[in-house]
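Note that one protein chain is taken out, while the other chains of the complex remain in position.
Chains here go by letter, A, B and C, matching the order in which they are written, and residues are numbered from 1 within each.
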């Protein structure tokens, strides 16, 4: 009963079926009929003209987005605990040609306009410092919090005022949308987002993530950068087909809801005194003593220790209800 | 009836089955049980201790290999028509941090020690020029020729003498092995090769290529570079499973033989006067007048024009015998 | 009696005097009064609004110019023997973030529109190849030939049509202007040049080169790139003062004329049968047997062997007339 991470979950059946359905000869790279339908399908979902590129990893999506928004001599503002800072081995620096990440603080890996402004205020406007060129946030955050449309828009307004590109790492964008009950548009371009890494792998995909540009002109160079980064698969149809399958009948949203609901059940079991942060998506951070953690593990529940006396538990689209119930009961019984 | 390129072919059934077989929760990235078996499986095949990393594209494999063999201030000798020079949008430059490719000549994209030596002789040994650090060849070449073990070993000896790393772009390594009837070892480390991009996608894979290091010490940094390049998939088991499936019962070799045999049938039909180069693997380059090309296309055969009065036809593991026979007949009838 | 290279010559007295004259406390970097006068002084000389940045080397000027004109996923067309290709250890690749140099041919390191067009015709317009973004020529060329204003303008027209940035490596721009008797404007922006590396060091400077942008908007990012490359000296006034001194009373032109005239005297002595190329600036390439070369050296004349039976002799602003006469006589006497 694994509650380590949603990125280790299985792929959902519709995704496997889509791969099988794409298994015939077609045009290579992204010239195939599946890839050609991506822009349309995502423009429909987002109620706007978007340009969509498939890639294999969220790290690739994030880094390509940042390379489109920030020159090598610029910098990207992000949270100190952002995935792009602590979990991508310098991929943003690699793809941007050496831009700097400027680290802001905020509870639960969540940024506020005030925190961003405070950081920007430390940067002198001269050639001796890399000038801020972009802001990147993660929604849902690395700690399972969500930015509302209004919170996102407040950051978007700041970006517009300060002439910063606005990137949204949406590895768990589906969980955020599901949590908030808003539209994808409200959490992205309507709030000023220029580029979105729309994650599918954590949400039931096999190997396809989608990089979306809402702002015209940003995608053109990215096609070259994707190829140059080795991310233009020759049989790209298998990636496009996965994404199309996830969009079909809002599978992406249903999967995310399932994961969120599982986390909510666990959160309720844990109770407010044990929660380190509110559970707003599919991640739960709790206080547990070493003995309690050992007790849970002894019952077959796997999860990450997060700090001394802390644990992270992540649900996913396929968390078995029985497992979730069993874990909830075990937490209650601690 | 498409004879454009083997990289547009379908994935073979065993590969799809392996993906389905890996579809359960497991450790993320390359901590899963499939990925953990890669080193062993490839060491067995190559009769030597090797380190193997899966990636999604041949471009990623090639670029990571070159980054391991050549510093940013060095250069890589390759053929003027090498895939790394003309088809990867500067990925080698990107991954090496700006190394230079030095271009040598040779019939059919094939290099000889003499051609390499002649190129090296033009480089002054001073800090004003990027010094050669590696040699990269492609076997089978971009024009469907093969290097024999002896030819490879001659280049390997040159590399050793000149202290160059030796990279083999094996996008069609299987076709070369199948064509020559030698062992994988004879075409690689026994001939002095340090790093091999072992291609599976053109040969029936879906999205998995394998980067192999024969020389100890080269793989360590590559693990970081792979992550940094955005090529460490979180559900890596789906890539490892593909490779393991291709190795099972020498599927890789059987697929390559099928493609080569189809090409041989076409070559026989074309006859020596029409062939621009010998057909030694699964690619055929022929002279065809515009009228002849149009006639073939009118019968439903698709292929690339290569130059004025020239065409490229590529067979693959799943070229239907009936299609091949029909094309052979059509060529004979020109 | 050294005829190795003009880049080893002494600095001229006016340059040393200017350095001494700038030797007082002032604002650091390029905030001083000398640096602040550069744009004006060069705008006057070039009869147009230009932005000028001092740097310490021609390699820095060239690389910064190319980084302004070519993205990392683009390519720069240049001659196979261009300094940026063979003498800068990959600095253009470093500063552009890994762009590729595409090499064209032409007698005496001189490009023609036809040669450039022929090269461009080999580049497919797809994401698999780095797309041409800039053209770089050297005037006077690495082999001492000059491009006339018309020849330059023909290349400029091609650049405009093909949407290429146009860079001029003017390490010996002064010698070209002196040779042609035209204006600096005619050899640069009037002919479509976007960026010029205006060389002073080979022409009597000590350590100052000037990077000029004729096209608005290109300089802004270059200020950051210059700093980032470590080329923003804290006591920049000593560089600006050198350049201003060279512009004073057309010292740059007088120095270049002196060097050119010395080369012309040598060329006359050598005679057409001995010259490998016309002598149009301050470099002479001649046929000399090993015995003849040895004879010249025995008389105290130093120069580079260039190839079997070939030598390069370079004059400079301070080539002593007596030395030149002696060498001319020695050549005649061979």
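Going forward, a contact is a pair of C-beta atoms (placed from the backbone, for glycine too) under 8 Å apart; a residue touches a chain by one contact, two chains touch by 3 or more.
Nothing here was measured: the structure is a model prediction, and the numbers come from that model.
Among B:223, B:274 or B:287, the one in contact with the hidden chain is B:223. Within the set C:2, C:254 or C:274, the residue that contacts the chain not displayed is C:2. If you put the hidden chain back, the residue from C:116, C:206 or C:262 that touches it is C:206. In the full complex, chain C touches the hidden chain at residues 2, 4-5, 7-11, 16, 19-20, 23-28, 55-61, 63-64, 88-91, 94-95, 201-202, 206-207, 224, 227-235, 238-239, 318.
Against the chain not displayed here, chain A makes contact via residues 72-73, 75, 86-90, 93-94, 96-101, 127-130.
As for the chain not pictured, it touches chain B at residues 71-73, 97, 127-128, 130-131, 221, 223-228, 232.
The rule we apply is simple: only the chains that are shown with their structure count from here on.
The distance from the centre of chain A to the centre of chain C, with each centre set as the mean of the Cα atoms, comes to 50 Å.
Averaged C-alpha coordinates give centres for chain B and chain C that are 42 Å from one another. Averaged Cα coordinates give chain A a centre that lies 34 Å from the centre of chain B. Taken residue by residue, chain A touches two or more other chains at 224, 227-228, 232, whereas all remaining positions touch fewer.
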